[in-house]
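Of the protein chains in this complex, one is absent; all others appear in place.
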Amino acid sequence: MSRAEIFNRIRTGLRVGADDSARHAAVQQRLAARAANLVPQRAQLPHDECLNLFIRMAEESAAELIEIQHRSELASAVEHWLGENGITQLVVASDENLQDLAWSAGGTLVREERVAEAGDEASLTNAFCAIAETGTLMLHSGNDSPTTLNFLPDNHLVALSAGSVVGPYEEAWARLRTSTAGEMPRTVNMITGPSRSADIEQKLQMGAHGPRRLAIFLIHEE
Amino acid sequence: MEVRSKEFKKSAHIALHDVNLQRALGNLKAGFPGKRAAAVARLPEFDALRDQARDLKNHILEHLDLYLEEFERNVTANGGTVHWCRTAEDARRTILELCREQDAKTVTKGKSMVTEEIALNEYLEANGVTPVETDLGEYILQLRHDHPSHIVAPAIHLTLDDVATAFHEHHHRPKSNDPAVLMQEAREMLRKQFVAADVGITGANFLVAETGSTIICTNEGNGDLTQTLPKTHIVVSSIEKVVPTLEDMTLFLRLLARSATGQEFTVYNTLSTGPRRPGDRDGPENFHVVLVDNGRSDMVGGELQEMLRCIRCSACMNHCPVYGAVGGHSYGWVYPGPMGSVLTPQMVGIENAGLLPNASTFCGKCEEVCPVRIPLPKLMRHWREREWEKHLTPAAARGGIGVWAFFAKRPALYRLLAWSSNLFLRLVGGKRGRIRKLPLAGGWTDFRDMPVPSGKTFMQQWQEQKR
Partner (left out) sequence: MPTPRPKVGLFVTCLADMFRPEVAFASVKLLELAGFDVEVPQRQTCCGQPAFNSGDREDSAAIARQTIDAFDGFEYVVGPSGSCIGMLHHYPELFAENDPWHRRALELKARAFEITSFLALHLDMDKLSSSFNGKVTYHDSCSGLRELGVKKQPRELLSKLPGVQICEMEEAETCCGFGGTFCVKYPEISNRMVGNKSENIRATGADTLLGGDLGCLLNMAGKLKREGINVEARHVVEVLADMLDTPAIGEASSVGKAGKGA
């Protein structure tokens, strides 16, 4: 009943007539076209400059940027970062390209592949892509990538392939649609820096509820 | 929430003399406007984006029913359920039902102004379900039995000490005046709640018709924990938030954070599309979208339709000199500032909220900063016209305008009125040049001197010169 009432009022307000074909066509057209609206110049750069923009914007958002040449260096870079910060526990996503990394044998690091739990110190996930325009990472849920890994642990480490850094958001949507054959994942996260709040007397503090620190490992070559 | 907009003048008086509030409002003034200006300066296309956003919102509203239908189709296709609620009461009952289906005892909540609008928390509590606000500002307010005074920074009216005291009383920890310590306490306390919650309720900044997705924009990450950990995720959203495609959503996102806090982008922008997929190891098993009308469908096709473009950024109140003087609680209900002055009469009746659209000089700053170019002064004037038609305008004001208009429509008599008022003021003011106290003009002379006319009226002098 509510549904019908709401729609009736809207249609009455809009004076929808017996022949509503024009409006239907307009809606179908817009939905099908998925046309980009105005895209800022800032985001329309050749790939190299995109990368530089991404690094600048990500650092501006208080994310940490660690550049590595090749994915084979990822494990040691991660271990190094964790060691420097006294972190001995890591939960890892199950993405294919996070398998078979060259983790050190032995050592004090406790590594698990599972969903996150409260109390987890750090997580390592893989970014689907990144948007240079605002220094934003795009990650999405999937069998291999539980969303809780992006939010529950105190520290969030993200592996990002340089080749997946795009300029504007529009390119990220195009890639997402292609990669998932048009089926939206359950959750798509766009993350720009670590968690923060200024709710206490307008003073900005990091680490509200999400991760206190966000460390992006930018991998130049796969 | 009780409507106290009729007490605006009294509340404003208290607010103007509240030292702590004035300091807090000073912080707001020193922060948001400058940050927005800096963000705007960095993006040359900002004004062009505003034009597009306005036009797109107008297009959406002209096709609102069709986009809502598409949204519902896609939510359902992805395993979610859409609930349509015409009134606040419908929405409350629907949400309670959904909580009961889960046998929910505690419910975590992300920040949602529409849940304030429908007065959800009190209703849930009265019916045995405990809502736990998780946005830091809302959490603090909940501890204090207080309400938001700003739609983006809800606890902006509080001091550090207010927060420290509330935490000390509720967390049973030693009182700390260090914001970092306080935030850490809140983080610890709320982590347990996130994990224990049976149901998570969030709002939505936008609804995407193309994909049947909802999106929330937060800086804290509380919305994400609220919606990912419990078995059921309920999104509560008003109906006008639907946008056609992901690209269209992007247009608004480019304007939202910049207009609100001056950030390039909010930290966490999260799109949710239905419940867990086969193989997902986390995420809610149930996904519900509760769509709230509460008077909005009545605005479509009417003089207030433009107000439905609002994306709840708060730029208008951040730049409003009236809000900046009296703060959000003075407005007496859920939505303060210029947007609140237009929306509140629509939702609670002009007879209960008439003071709000009248408490404006029509300076136009709100319209100047609105990302979707809502002509807020024009809409406030619309309410003044409705009041006039219904004879709700205070008798003195109506009478005064009536007398003045009588003369203004009759030039010869107007000259006489001008001549006599002019003479009167000159006689009272004498050589001093100004009058310190004028009966019937206490509103003016209580606070400032009234300058005396410099001589005879212009029209008199002009006529005399021509002879």
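Letters A and B mark the chains as written, and numbering starts fresh at 1 in each.
Convention: contacts are C-beta pairs under 8 Å (C-beta built on N, C-alpha and C of every residue); 3 or more make two chains touch, one makes a residue touch a chain.
All figures in this text were calculated on a predicted structure; none of them were measured in a lab.
Thinking of the complex as a whole, which visible chains are touched by the chain that is not shown?
B
Identify the residue among B:K6, B:R191 or B:R384 that touches the chain left out of the display.
B:R384
Determine and list the chain B residues touching the chain excluded from the picture.
Missing-chain contacts on chain B: residues 9, 12-13, 16, 321-322, 325-326, 358-365, 367-368, 381, 383-389, 393, 397-398, 401-402, 404-405, 407-411, 414, 418, 421-422, 425-427, 429-434, 436, 441-444, 446-462, 464.
In this section, only the chains that are shown with their structure count from here on.
Spell out the residues on chain B that touch chain A in their complex, using ranges where they run on.
24, 27-28, 31, 43-45, 48-49, 52, 56, 59, 62-68, 70, 78, 84-87, 90, 134-137, 140, 153-156, 158-160, 163, 179-180, 182-184, 186-187, 190-192, 194-195, 209-213, 219-222, 224-225, 228-229, 239, 244-248, 250-251, 253-254, 261, 264-277, 279-283, 291, 293, 297-302, 305
Which positions of chain A touch chain B when the two form their complex?
Residues 2-3, 5-7, 9-16, 23-24, 26-27, 30-31, 34-38, 40-42, 57, 60-61, 114-116, 118, 134-136, 141-143, 146-148, 150-152, 169-170, 173, 184-203, 205, 207-211 of chain A touch chain B in their complex.
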